[in-house]
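All protein chains but one are shown in place.
Right after this comes chain A.
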Amino acid sequence: MSDVIVKMEGISKAFAGIKALDNVQIELRKGEVHALMGENGAGKSTLMKIMTGVYTKDEGTMYLLNEDSGRMEEIEMKSPLMAQKEGLSMVFQELNLLENMNIAENIFIGREPVGKSKFINKEELNKRASQELAKVKLDIRPDTPVSGLSCGQMQCVEIAKALSFQARVVVFDEPTASLSEKESQVLFQIIEELKSQGVCIVYISHRMEEVFELSDRITVFRNGTYIDTVETSRVTEADLIKMMIGHDIAGKKECGSAFINQDQVIMEVKDVVVYPESRPVSFKLYEKEILGFFGLVGAGRTELMRKIFGIDPIGEGEIYIKNNKVHITSPKDAISAGIGLVPEDRKGLGLILGMSIKDNMLISKLGQLKSGWLNRRVLKQITGSYISDLGISLRNEEQAVKELSGGNQQKVVIAKWLAMTPDILILDEPTRGIDIGAKSEIYALMRKLTESGKSIIMISSEIAEVMQVSDRIIVMHEGNISGEITAEEVTKNNIMQAAFGGIENE
């Protein structure tokens, strides 16, 4: 076991009282590609961020190989800079480059070579950067501004930056999510080469093919707990899915009452292309149903809804509401067509945080009122009824919405849309960051709404939530619809298989 570089044991971490990691472990070896797998929120990224000093752990110990003595020594990772100096680097999903600087400046930021005069030695800087770029096979002048680079090139710069610290471990978090096929192949070559030099690669990915192609070992997490570490050659995709979702749930039906009336199509979406390279997507929404949209990160669910709601252009796609074609080019059009959308980014897109609860609830409704004058009594009636219906706890309506808890804020956003009396309500991750009590209230509310005749589309990344709430589930994978499952047929297995692109059954 002399080739172990990093060992972490008993690691726990909580965010705002919610456990993200519970007593997990991992062991990384020289020259291996170690894949981390698990559902969204399983704790993969969190563990790696602890290892690279972005987060600090609450409990547990981390050991790092001391190259001089050849022994494992305990270490407290205090900052990303410290981790980088120890040779542990992470290439982030969302790239971390400073766009207005050039490649060399980005690679050596904070460590620029300086001459006696304390000014930066540009020549030396560019020379060293060229050496680093050669390692990642990026044939570009080091003084090229980063802003002009493609995603793949930026990633190469990130990797070069990681290597410039004499990296011993490089973590890739969903590296191919934003890369083209060709760029991905280049990345795999680089990974193979790093591996042959004895660098350990940690590879976090949802893409089964890549994991099987690249990795030597796989560690699986589920809900913040460690499940197992296995040799890639000894497992099948089906084994992995089973490990990720647990065992006992196959075939168990948890969905809400499936009373979908297939004759009443409320909305039909035709031929919407989510990502440039993906196939056109079409689906129907029936009256009084909750249609769940499941998928892994990057599956394109939010992007699809943005197009339907008129935030992004819909291209060749068509939308029919009750068999009438509608042209939606802005949220305003979508609202007139009877569609409401509760966005995932509640604070950035759903609410105007500095404004009062009352104003937030009314801001969309105002456009529907005939008169442009605010009539206190009429408005009070509207807000009052939703505050009591939804059970929003507040001190008074004039209170700024930013003072409310996440659950109550979400209810304000929902109230805002209910006030518009839409026929179709799209909820994007409606319970994210909300405590359990408020969650079940929101589920009950959704059910009540469909019973009163509305139709709901719910995007969720929580498999249990999708199964519990939906009447029907559409699963997306990389911009395509990879499965449609009714409440009767649903199992965690078939959802996850579809989410991974629809692999063969065992």
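Note that in this section a residue touches a chain if its C-beta (ideal position, glycine included) is under 8 Å from a C-beta of that chain, and two chains touch if they have at least 3 such contacts; residues count from 1.
We take it that contacts and distances are computed from a predicted model.
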Name of the absent chain as recorded in UniProt (options "Ribose transport system permease protein", "Response regulator", "Acetyl-coenzyme A carboxylase carboxyl transferase subunit alpha" or "histidine kinase"): "Ribose transport system permease protein"
Of A:I245, A:I311 or A:I474, the residue in touch with the unshown chain: A:I311
Candidate in contact with the missing chain, chosen from A:M101, A:L353 or A:A464: A:L353
Which of A:V4, A:L179, A:I363 or A:A464 contacts the chain that the document leaves out: A:I363
Contacting the left-out chain in the complete assembly, out of A:G41, A:P80 or A:P331: A:P331
Missing-chain contacts mapped onto chain A: 309, 311, 330-332, 334-335, 341, 343, 348-355, 359, 362-364, 366-367, 369, 371-374, 395, 398-399, 403, 416
